[in-house]
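What you see is the complex with one protein chain gone and the rest in place.
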Amino acid sequence: MNDPIVEIRNLGHVYMAGTPFARKSLDAVSLAVAEGEFIALIGPTGSGKSTILQHINGIYTPQTGSVRVLGRDLGEPGTDLTLLRREVGLVLQNPEQQVFERYVGDDVSFGPRMSGMSGKELTGRVRWAMDQVGLDFKTYKDRPTFALSGGERRKVGLAGVVALKPRILLLDEPTAGLDPAAHEELLECLARLRLQGTTMIMATHSMDDVAALAERVVVLDKGRAMLDGPVREIFSRADEIRSLGLELPVATAVVHELFGRGIGIRRDVLTLTEAEDAILVALGVRI
Amino acid sequence: MERFPLRKIVIAGIMSAVAIFLGATGLGFISWFAGVSITIMMVPVIIAAVMEGPVVGMTVGFLFGLFSLIQAAVAPKSPLDPIFVYPWLSILPRLFIGPVAWIVYSSVKRLNLLGRSRSVIAMVLAGVAGSLTNTILVLGLLGVFYLGYTDWLTWPWIGSIALANGLPEAAAAAILTVAVVAPWQGVEHGRRRSRLVDDKE
Partner (left out) sequence: MKDFEFLHNVTIGQYLPTGSVIHRLHPATKMLAAGLLVTALIISATVSGLLLVLVLTGVGLKMGRIPIGYAARGIRSVVPIIILVAVLQILFATGSDSGRVLWEGWIIKLTPRDFLVAGTTALRLVVLVLVITFFTLCTASKELTHGSERLLRPLTRIGFPAHELAMVITVALRFLPILSVQAEHLVKAQASRGADFGKGRMGLFKRLYRMMPLLVPLFIASLRRGETLVLAMEARCYTGGKDRTQLMRFQAGRTDIIAICGTGLVVGLLLTMHYSRLDEIIWTWLN
């Protein structure tokens, strides 16, 4: 394995430190991410997922421990965080709220524009970013942003970060609150971005999204990293996952349920197609 | 509840909160050079008036004024702040921002000869008028009642502040009013397309 692209060591963070409202959100978390990986961060609400993501693009700098991203030490006072953020894109929850320009094309171009891009190069970049998220450039570039649907506006928000062509893309609950069709489209878009070689770290509550996209899962609880490993392995530890108050992907839950009822069946199953296969094998229909 | 539908109450409350928030965080002050800054705290008052009428505008103006009174007392920032604890300086002028903005907005909007862009022109003028109301009334009252409170509080000083702060504030208010109200009301204006250049020849 090459040098990790993100390396977090013993990271601790307290919100509003030094006030009566101080609240510990991360407690000695360590995490190393290799280039090109797709990692899912899961954990109950308040477990620190968003806080970790915001440390990776320098919104927060480490209070204790260290964070190295793309070879830069974020704890170092001299690190240019604005430059870092062009290479490490963070899509916060509800990115539709950040849309502020009057026209879609201008909002998507905001990031590259701020980094000095202009003219045809800028147009090309916007076209590319809109393609990535599944917004047709011709149809949407001159649409007023206020006349978009919620799902469309979220895609515009996502495109606004993707337009920076970040090497690392951080996603905070990207599919929360979308209708099934928009949800499906967004997953496709993330899969497309991943094929481009972008390293991705996604915080989510949707285990089916994890099963569909991620290679590796990190489970957080009360600011600590509890489990870390390949998706299949982590989800096969059903009891540990459940004891943290988390769900399993639907397909995995089904085969575990069958196994629990005494049916000899493979349990390292993530998707519905795999579950179908496993069930057919268990029934002796297929070998 | 006939007179005051729920939405007017809610918009008044929310715009007051925005005005207070801008003041309390310092986001409502845009610093220029050497400690001089202009304020955009009257923008929520103008927006409330344009969207919901003079009474809502006046209510937001009242709460904005009340807040600036408290702030002048609790966290004074300029040597003049101690006199802004007087309600006739901190509250009274702010009551007029909304109604003036609304009168300008609703009368310009009715001018048919301005054609399609009349609502945007109305928003611009409402922003300018509302902001100037604030500047002229506050500085005017200062000049009339508090000349010589400090050595430099003189008519020439007041005049120079009116120009140096009042005009940029009016422009900023106009820009923000249009930037918020036009998309909210679905009014298109200007270029009607994004600024991206064509990349296909």
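Letters A and B mark the chains as written, and numbering starts fresh at 1 in each.
Heads up, the rule we're going with is that contacts are C-beta pairs under 8 Å (C-beta built on N, C-alpha and C of every residue); 3 or more make two chains touch, one makes a residue touch a chain.
Here the structure is a predicted model, which means the values were calculated and not measured.
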Just to verify: which one of A:38, A:60, A:137 or A:235 makes contact with the chain not shown?
A:60
Which candidate, A:5, A:31, A:69 or A:90, sits in contact with the chain we can't see?
A:90
Among A:48, A:65, A:111 or A:249, exactly one should touch the missing chain; which is it?
A:111
In chain A, positions touching the absent partner:
15-16, 19, 54, 57-61, 81-82, 85-86, 89-95, 97-100, 110-112, 114-115, 157, 160-161, 163-164
Touching the unshown chain, chain B contributes residues 1, 3-4, 6-7, 9-18, 20-21, 24-25, 27, 30-33, 38, 40, 44, 47, 59, 63, 70, 73-77, 79, 81-82, 85-86, 150-151, 168, 171-172, 175-176, 179-180, 183-184
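Criterion: only the chains that are shown with their structure count from here on.
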Per the C-alpha means, the centres of chain A and chain B lie apart by a whole-Å value of 41
Within their complex, state which residues of chain A touch chain B.
101-106, 109, 119-120, 122-124, 126-127, 141-142, 144-147
Show me the residue ranges of chain B that touch chain A in the complex, using the header's touch definition.
182-184, 186, 188, 190, 192-199
